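Everything on this sheet refers to the single structure shown next.
The other protein chains are all here in position, but one chain of the complex has been omitted.
Presenting chain A:
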Amino acid sequence: MTGRQLGPVLLTARGVTRVHGEGATAVRALDGVDLDIRLGELVAVMGASGSGKSTLLNIVGGLDTPTTGSVTLAGDELSALDARARARLRRRAVGYVFQDFNLIPALTAAENVSLPRELDGIGGRTARAEARAALREVGVDHLADRFPDEMSGGQQQRVAIARALVGPRRLVLADEPTGALDSTTGEDVMRVLRARIDAGAAGLLVTHEPRFAAWADRTVFLRDGVVVDGTGRRLEPWSLQAAGSI
C-alpha cells in the first residue's frame, strides 16, 4: 500500500500517556505515544491484549482523556475541550466501528447512520439524504429500512462504517471491525473501509490479524502501552513513519 497520495495531517498525538488507578495499583495503559494520521491514510495498530490499543482508540476519539500528552484532531486540541465539545467533535469529525457492530437495535440502518447528524441538529430530510448517500457508498442502501437484527454481521458492519463516516466525519476509529466476522466477510468489510479511506477519510484500525492489517498504509505496534517496532524495540517519534512499513 505504498505510493498513495496522502493529504494533510488530520490527527496528531504527542506524548500520550494514560495511567489507570493510583499508587501501587496504578497501571500505565499508554506511555508516551506519538502518532500522526493524514487524510487518505489508514493506520493499523497491533499488539497483544492489554497493550493499550483500545485505550489509544478511546483517547484519540475523545471518549477518554490522556493523563499527559496532547491529541489534536482537525485542529482542535482535545484536552482543551469540555465533555460537551468533545461530544460535538465526535458527532462531526470521528466515527467508531466496533467488533460487535453495535448498531442501535431500536433504529433502522438509515436511522442509525443519520443519528449523529440528527443529534447535531441537522434536519431530518438532510440527515436522511446524507445517510442514504453513506449507505450507498458502502453498498447497503437497499437495507436502509431494515433493523439491525434483520441484517447479517457483514451488512451491519458496513452500516457501522457508513455511520462512522456520514456527513463531514473524516476519521474512522475501528476496533477489531472484523473480529466477529468470517474471513470472507471480514475481507469484504476491509475492502469497503479501505475504499472509504481512499475517498478522502483517515482511519485507525485496531486488529490482531496481520492479513487485515495489510489493508493499512502502515502498522503501529503497541506493547505495554509503548509504540515498538516489529522486534519489540521502542521507537522514537522521528522513526514512526519508518516503523509503519512492514
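Simple rule for what comes next: a contact is a pair of C-beta atoms (placed from the backbone, for glycine too) under 8 Å apart; a residue touches a chain by one contact, two chains touch by 3 or more; residues count from 1.
In this text, contacts and distances are computed from a predicted model.
J.: Under which of the names "ABC transporter permease", "Gfo/Idh/MocA family oxidoreductase", "Alpha-D-ribose 1-methylphosphonate 5-phosphate C-P lyase" or "STAS domain-containing protein" is the non-displayed chain listed in UniProt?
T.: Not shown, but named in UniProt as "ABC transporter permease".
J.: Given the contact definition stated above, which residue among A:E77, A:D145 or A:D182 touches the chain not shown here?
T.: A:D182
J.: Thinking of the whole complex, not just what is shown, which of A:L6, A:V27 or A:L119 touches the missing chain?
T.: Considering the complete complex, A:L119 is the one touching the chain left out.
J.: Which is it among A:T12, A:T68 or A:N102 that touches the chain not included here?
T.: Selected residue, touching the omitted chain: A:N102.
J.: Since one chain isn't shown, list which residues of chain A touch it in the complete complex.
T.: Answer for chain A: residues 54, 58, 61, 63-64, 83-84, 87-92, 95-96, 98, 102, 104-107, 111, 114-116, 118-124, 127, 152-153, 163, 180-182, 185 touch the chain left out.
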